[in-house]
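Showing chain A:
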Amino acid sequence: MNLQAEIPLDYMIVLSTIVFFVGLLGVIIRRNLISMLMGVELMLNAVNINFVAFNHYLFPHRLEGHFFALIVMAIAAAEAAIAIALIINIYRQFATVNVDDVDELKY
Partner candidate 1 sequence: MNWSVISSMRLEVLLTIMVLYQLIADLSEKENKRSVINFTIFFFSVITIIGWLPSANANLFGSMYIQDELRILLKNILNISTLIILLQSTGWLSKSENQSKTGAFYLLIFSTLMGMYFMISAGDFLMLYLGLELATLPLTILAAFDKGIRRSAEAGIKLLMSSAVSSAVLLFGLSLMYGVYGTLHFSEMALLTDASTVSIVALIFFIAGLGFKLSLVPFHLWTADVYEGSPLPITSYFSVVSKGAALFTLMLVLYRIFGHQSKEWTLTAYFLAISSMVVGNLFALRQKNLKRFMAFSSITQAGFMMLGFVNSDTLGMTTVIYFMLIYSFSNLAVFGVLSIVTNATGKESMDDFNGFYATNPRLSLVLLLALFSLAGIPPVAGFFGKFFLFTAAASKGMFVLVFIAVINATVSLYYYLLVVKAMFINVNDKPIPCLSTSWYEKAAFSICFSGIMMIGFISAIYNYVMKVVG
Partner candidate 2 sequence: MNPLLLLLLIPLLTVIGIALAKGTKQVRLVSAIGMSAQLLFAFVLLFLFYKERNTGNTEDMLFVSSTMWYESFNIQLKFGVDGISVSMILLTAIVTFAGIFASWQVESLSKEFFISLIILATGVFGFFISLDLFTMFLFYEMAVIPMYLLIGIWGSGPKEYSAMKLTLMLMGGSALLLVGLLGIYFNSAPDGGRLTFDLTEIAKVHIPLAAQLFFFPFTFIGFGILGALFPFHTWSPDGHASAPTAVSMLHAGVLMKLGGYGCFRVAMYLLPEAAHELAWIFIILTSISVVYGAFGAIWQKDLKYINAYSSVSHCGLVLFALLMMNETATTGAILQMISHGLMTALFFALIGMIYGRTHTRMINEMGGLMKVIPFLSVVYVIAGLASLGLPGLSGFVAEMTIFVGSFQHTDTFHRVATIVACSSIVITAVYILRVVGILLLGPITNNHYLELKDAQWFEKLSTVTLVSAIAIIGLTPFWLSDLIREPLAHMIQNLTNL
């Protein structure tokens, strides 16, 4: 089905923008590394909405946005994997995943 008629592009953009910055908010306020990771995932997804929406609404003659989103997902997966590994590593060293306690390097 075709959305152009029903829902204007701006809705999508606003949605993605909100999600993006909400994700950022999560990254900034949540002190648990894992919740920070979740925030990052939100941001990536927000971007994906953008790509997909632009692709669908404006440039349907090619699938650039679509594939970009695909790649982003893959990368997000890899990122998540590495992040988890590092978090576990941190947990081994610091016995916590609270980012505030991970501040030996400063100034």
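Heads up, the rule we're going with is that contacts are C-beta pairs under 8 Å (C-beta built on N, C-alpha and C of every residue); 3 or more make two chains touch, one makes a residue touch a chain; residues count from 1.
The candidates came about this way: all candidates are chains of the complex that A comes from, given by their letters.
Model, not experiment: these values are computed from the prediction.
Picking from 1 or 2, the partner of chain A by touch in this complex is candidate 1. The residues of chain A lying in touch with candidate 1 in their complex are 13, 16, 20, 23-24, 27, 33, 36-37, 40, 43-44, 46-47, 50-51, 54-55, 58-59, 62, 64-65, 67-68, 71-72, 75, 78-79, 82-83, 85-87, 89-90, 92-94, 99, 102-107.
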